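Only a single protein chain was left out; the remaining protein chains are all shown in position.
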Amino acid sequence: MNFISDNVVGASDKILAAIAAANAGTAGSYGADEWTARVEQQLNAFFEREVTVFMVTTGTAANALAAAAICPPWGALLTHRESHVIDDECGAPEFYMGGAKLTGLPGTGGKLTPEIIEAHIANEPGGTRRPPIKGLSIAQGTEFGLVYSAAEIAALTAAAKAHGLRVHMDGARFSNALVALGCTPAEMTWKAGIDVLSLGGTKNGCLMAEAVVFFDPALAEDFRFKRKRAGQTLSKQRLISAQFEAFLDGDHWRDLARHSNAMAARLTAGLAPLPHVRLGWPQQINQVFPIVSQGLWAHLTDAGVKCIDWSETSLSPDNPAGADEVVLRLVTSFRTTTDDIDRLVSLMAGYRGNS
Amino acid sequence: MNFISDNVVGASDKILAAIAAANAGTAGSYGADEWTARVEQQLNAFFEREVTVFMVTTGTAANALAAAAICPPWGALLTHRESHVIDDECGAPEFYMGGAKLTGLPGTGGKLTPEIIEAHIANEPGGTRRPPIKGLSIAQGTEFGLVYSAAEIAALTAAAKAHGLRVHMDGARFSNALVALGCTPAEMTWKAGIDVLSLGGTKNGCLMAEAVVFFDPALAEDFRFKRKRAGQTLSKQRLISAQFEAFLDGDHWRDLARHSNAMAARLTAGLAPLPHVRLGWPQQINQVFPIVSQGLWAHLTDAGVKCIDWSETSLSPDNPAGADEVVLRLVTSFRTTTDDIDRLVSLMAGYRGNS
Amino acid sequence: MNFISDNVVGASDKILAAIAAANAGTAGSYGADEWTARVEQQLNAFFEREVTVFMVTTGTAANALAAAAICPPWGALLTHRESHVIDDECGAPEFYMGGAKLTGLPGTGGKLTPEIIEAHIANEPGGTRRPPIKGLSIAQGTEFGLVYSAAEIAALTAAAKAHGLRVHMDGARFSNALVALGCTPAEMTWKAGIDVLSLGGTKNGCLMAEAVVFFDPALAEDFRFKRKRAGQTLSKQRLISAQFEAFLDGDHWRDLARHSNAMAARLTAGLAPLPHVRLGWPQQINQVFPIVSQGLWAHLTDAGVKCIDWSETSLSPDNPAGADEVVLRLVTSFRTTTDDIDRLVSLMAGYRGNS
Partner (left out) sequence: MNFISDNVVGASDKILAAIAAANAGTAGSYGADEWTARVEQQLNAFFEREVTVFMVTTGTAANALAAAAICPPWGALLTHRESHVIDDECGAPEFYMGGAKLTGLPGTGGKLTPEIIEAHIANEPGGTRRPPIKGLSIAQGTEFGLVYSAAEIAALTAAAKAHGLRVHMDGARFSNALVALGCTPAEMTWKAGIDVLSLGGTKNGCLMAEAVVFFDPALAEDFRFKRKRAGQTLSKQRLISAQFEAFLDGDHWRDLARHSNAMAARLTAGLAPLPHVRLGWPQQINQVFPIVSQGLWAHLTDAGVKCIDWSETSLSPDNPAGADEVVLRLVTSFRTTTDDIDRLVSLMAGYRGNS
């Protein structure tokens, strides 16, 4: 049982079939193909407005290109101090931004608040000691499995825009967050003030499908050159576009995300009665973060369960991890089965090392 | 009939089937999967030595990452003045190298010679007016369809190394060049002094399969970080690795390249008797560059033939294009049929506008 | 006799005295001082309009910062193929621009024309193969001692602006060009369409005084951050500002430049009767470029004359250098004496090696 990430599985059957179907015949290179044209229309409908979209190959590239679209080389980009962009992308945003500064802010569960942003800006020394703050990047959901409500996003972007910042949303698990909130894509993005979105498909049933979606056309200027220069313009772009087409068609993304979220909820429900397990943060999407003893983790590992431990820095002060404890990250996917979950719960329930 | 590029078609059946087969089950992310491990072994055998290989998503990324591996931000990289890296990648090498200078040198048919390199270096002013020259990038085959013999490559790398340069080979059409020369991969690369290779699969039957292959392990140091930072590390890397596995298995690459080269040779043979058509450069791989009248080009376009015109700068002085003439680029692929070729020859033969 | 450059001498007495006078007392750091405030007023008067000015330490930094102000990392900047920015600054513009491409265009004597710019732009392939052209950088005077007339500058900037380009002027020898033309600073810059100027003082009597002058306020946005980030914001900026104050006061710059230009004119007049000497380009500022035999150059060197040879690439086709000939660069300064010139002429006149 592999709960290391939602990227350890391949693509859904429907999406794999779409790749195969798109393989025949000749097509224009570099995005001048019919699949891409159709996906652009689908995304306009999905977001209930005209958007400008650029398909890319990885979430890291999507985030880094989007960061560079809102923050120039001489600027600073605010983000959570344990966000994926600052901590897990090996400096890709700094590279793509041309040496701009990523500034990490605190916040429980990876979530920022208007107050945190205001406090940081109020504390700036003035003059030219620090680069001017140009943008804000938030993750929906966070590295700790939490989602912002649409109202929370709107409050954050309002605070940011009051200081002239542009706002990026890292939507590597956009589908999962959307299903969790039950709102529309528009409500979770541009209606709440988001300027540019990294839209992820790979973690939710595609093999490789990521996109940068612009709601502010001005930010998309020259972006086709920026994508090419980044080595992110596929000659046979139908490979990505066909996946997105199937992903969006008939709300396939929703079915996939509902399933993975439901598996995480089932796991959460299964763990609730266990006295020796508590969660680091509430389960909201397809990630569960139980705080357990080192012994329990070893017990799971011995039983063949694969998962990794996670940072404790962003735990709530009310809910710290003990010296012998570890925060586990368990990620479910569209392929996780109820049987997987039930076996995992059973393993955790059966552990007797803590008694 | 689409002769615009070898990237207008999808993948071969075998390679598409490999993608589908690799889709099942869980696998380690970011290259920690069995397909990748097997491809690494295949490439060791292919090159008859241990190589260090990193799969990436585009030829542009492969070239730019390789360029950055041999040329630091404060250096200069020599290349042909009409090479793909200097002219067709939208500044990607400059971006990846962190602002290094690409210096373009002349040469008929896109080919450099030791004399051209020596003359350039001898003409450097000294002091710190110019960045120090650190590397050389050559294309095999060139933008004009020519290949270097193994001896020519060895002479070039010897000249470069006499001045401390590292040498990169852009092998976007590596298979086609190899089939044209009839030598081994080792003879065309490390045995001839190549330090790092961009190995292309996309133009020869894959959907998206490119790799950076290091023959000098020192150049590969930290490369896994560089690839990640470039947004080129796929979470589901089996997508690429499975394609390469099928590409290399049973010399599938050779069958594909032989076919596309043969189609170009058939076209060349068909055009040879035509008095109103001559070639800009000899046909060696899967590209044919007839010099024709504007009228003939229009005639082809009207008949549904898709192709583009090409630069005349690197024609031999003995074989210039006339004022009313254009150099066409006709690219064949693994899917081009003899019927396609014969119809094209027939169209060109039947043109009467020049009489 | 040292004719290698106008930077081999120190500062004029007046400028040196200004440094000494500015040394006393305390003053605000990083430009918040009275000398800087006064220079800003002087430059407004000098240019007959409000300008935004930033003092920096070298002409290379001024050019590179100005280039970055008109060309983003993903763009291309047009310039003459033998301009100082492309050929003599060791890649500083590429570094400051964050990896943008400098594209070199031909032109006799280092001068571009609207036709050359139009031809280049018309030849662009479209799509995303090349970075978008964003700016034009011209030198006044050129590396070959020529100046553009105000009308020529206006024609160039009109051509550039028709394609959306911003225009930079490298004014390392701005004073010399101004004296040569006899027009006003305004006529030679913003009235002729220049957006940003590198204003040089170092080559004309200062020890170290360079400035970036913006005529378009929009381009100056965030520039104080960019200068700081470049390590070009002096804590004791009065060091530079005091020099500029003395340089501008009472048109000291004009007296200095008139002298150095006059010395070059005297040299030109002295060489005119010599049958074995001709000029590569007309003398217009403080540089003279005689085409002489290798023997004559050796003769001068033996007599203690210091100068360097120069590129022949931008000679007019009507006036090539022979196989045994060399183009010398002789630069005069505010300290060059009539005696220096007369001795040099005498030495060249007395050479008998060519007979």
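Going by the order they are written in, the chains are A, B and C; count residues from 1 in each one.
The rule is short, and it goes like this: contacts are C-beta pairs under 8 Å (C-beta built on N, C-alpha and C of every residue); 3 or more make two chains touch, one makes a residue touch a chain.
Treat the numbers as computed from the prediction; the structure is a model and nothing was measured.
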Touch criterion as defined above, residue of A:Phe47, A:Phe95 or A:Phe174 at the omitted chain: A:Phe95
Missing-partner contacts on subunit B, residue numbers: 30, 72-75, 98-99, 127-128, 131-132, 222, 224-229, 233
In subunit C, positions touching the absent partner: 2, 4-5, 7-11, 16, 19-20, 22-29, 56-62, 64-65, 89-92, 95-96, 202-203, 207-208, 225, 228-236, 238-239
Residues belonging to subunit A that touch the chain removed from view: 73-74, 76, 87-91, 94-95, 97-102, 128-131
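As a convention for this text, only the chains that are shown with their structure count from here on.
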Chain closest to the assembly centre - both centres taken as Cα means: B
Turning angle required so that subunit A lies on subunit C, C-alpha fit (0 to 180°, nearest 5): 180
Approximate Å spacing (C-alpha centroids) for the pair subunit A, subunit C: 51
Interface hub residues of subunit B, defined as touching at least two other chains: 89-91, 95
